[in-house]
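Partial view: only certain chains, each at its native spot in the assembly.
Labels for the chains are A and B, by order of writing; each one numbers its residues from 1.
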């Protein structure tokens, strides 16, 4: 859907706002009438996106208090578009003024300037800021509740790798309850500690880290996804790649699976408690683009944060000359720990959209 | 765009047909008027999708002769939708009849039956067959020519890994001319030979292999891609995941990049011949979802082909009992060598779509 600020076919999320503008917000259209909803449902998920106290390096406070300004009446959704706003505050725009012409490596400064002929709001990344993922969470919190209430479906994501430090075991559904026990959102406590240290070390060196988020969606009905171009993989990946910093997405055995033989990678069917299941889940719950009832599993690669304190050589776009840049202010040395609720949101939005398309969720609850 | 058979916003490809039905075909709407075009332009690219003589294991002949039945007048596109058809022939449907109730592992049999309540055309995978990627190539051949003629943009893809055998060097633009010199579409001749052997070995064992395709798009203008939900990564991945067997997509340094420090992964800007470039291309040519003028690079993971000759345990959907399946007939032991023109097609369609959205290509050539 054009021009880029909206996603979804039946459940459509429109994101608006800029990092240092008046507000950021979202309109969710197509949510069935009759879902119990108030601001707390959304706030709770937004709060999970906040950085941990020790990992936080930016001085900027993100209160991020959401306000619903349309679409909810007497505690229930009405079928009308639900509009949510967070009012921005504490916008120290001056910090960014001196960077305006020196291109920050890894950021969208250059592409945005060229695309919008310098009219874009460049402050803090403007429209391209990671802060905008809060608008994904606004819509995602509603989609997640809708799925839970109507189908029991639930998406849970966690950090399984930071830099080169990775979890020892594979992420599974039993670990879900441990995800938010630590700041890095890794359910393996021992690994979480190492991850935390590596992030603090990177910060000390004025450097940054990336990592991997894994996501599991359970209780998914068979039959979601539209062949050919609206396969679950197509629509999930499209949604996930809207997160800044994401550079890779795989389902099930993914890249690793491409090294296996068919006899190793094929998931064999079996009967369990009268239901058809597969013994393994290398397909990540999706066959022919359509859900097969097994959990949907994804791995998502985040690049290291582009903002680093070290000096970097770059170009001044005004003078068109090479120069050196040192970004002032302090930034998250690693955005991965903040990403699980964002991933949950985009997966939930996509699955709920397909549940509506398939008629598994009805337009009226 | 609903319901799943169409992709694109300004340049819209609609795919139709079934593997063993009367025809497969495509409608491409939104192609600018004035592009010189005839069937040879499309046939040439379809022919590249044909399996190599030695790798081919299926007896089925795929003549795949395309016919344009609308939208071209006196050798030029008219601005009207271009419709292309391939008439199916030699459809031995009986082979598939006995499989109808035994679910083939890794295939869409189960999900399609449930989704369509058994009304789907199951013969040879029907609508879900890899054969349908020929309809992607129909549209892609036009998009590729449009990009070449109007902007000089060109996408080239090749096989860089089959099973565990991978290229020694990194795929780069100088290797493009060597891609189609061998059956596996790998520009490293020595590696190509090993790949070929490994495929023949897998076939002998009644097994199959997967692999990795890499893609480079050159001469891309700065500024293609719409933030937030129509980023180039979002729309390219959506298109690529419409290929059956694809289970992973990454851009630039991708999953590998998530292990690096920001100081290692950031691409530093420099001036080269008066133009702004980056010294490395870990971003894969995309920053903030928008092209930065560097080549767009992607790596795509294909799972091993699901059809294998070995016995597999499975479930009979009629009796709902566990059983054993042995697929008769012979199938491609590895689809990867047929994939490069399909990837080229979907990338070209997406880039051309965004070139039209951005006004870089005008509605009239």
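Assume a contact is a pair of C-beta atoms (placed from the backbone, for glycine too) under 8 Å apart; a residue touches a chain by one contact, two chains touch by 3 or more.
Just so it is clear, the structure is predicted and the values come from calculations on it, not from any experiment.
**Q** All chains share one sequence here; work out the copy total for the full complex from the 2 shown.
**A** My count of identical chains over the entire file-defined complex is 4.
The rule is simple: only the chains that are shown with their structure count from here on.
**Q** As a quick test, compute the distance in whole Å between the mean CA positions of chain A and chain B.
**A** It comes to 26 Å between the two C-alpha centres.
**Q** Inside the complex, what are the residues of chain A that reach chain B?
**A** The contact residues of chain A facing chain B are 1-7, 9, 13, 15, 103, 105-108, 110-112, 114-115, 127-128, 132, 161, 163-164, 202, 207-212, 222-223, 225-231, 233-235, 237-239, 241-242, 244, 246-255, 257-271, 274, 276, 278, 282-284, 287-292, 299, 301-308, 310, 312-315, 317, 320-322, 357-358.
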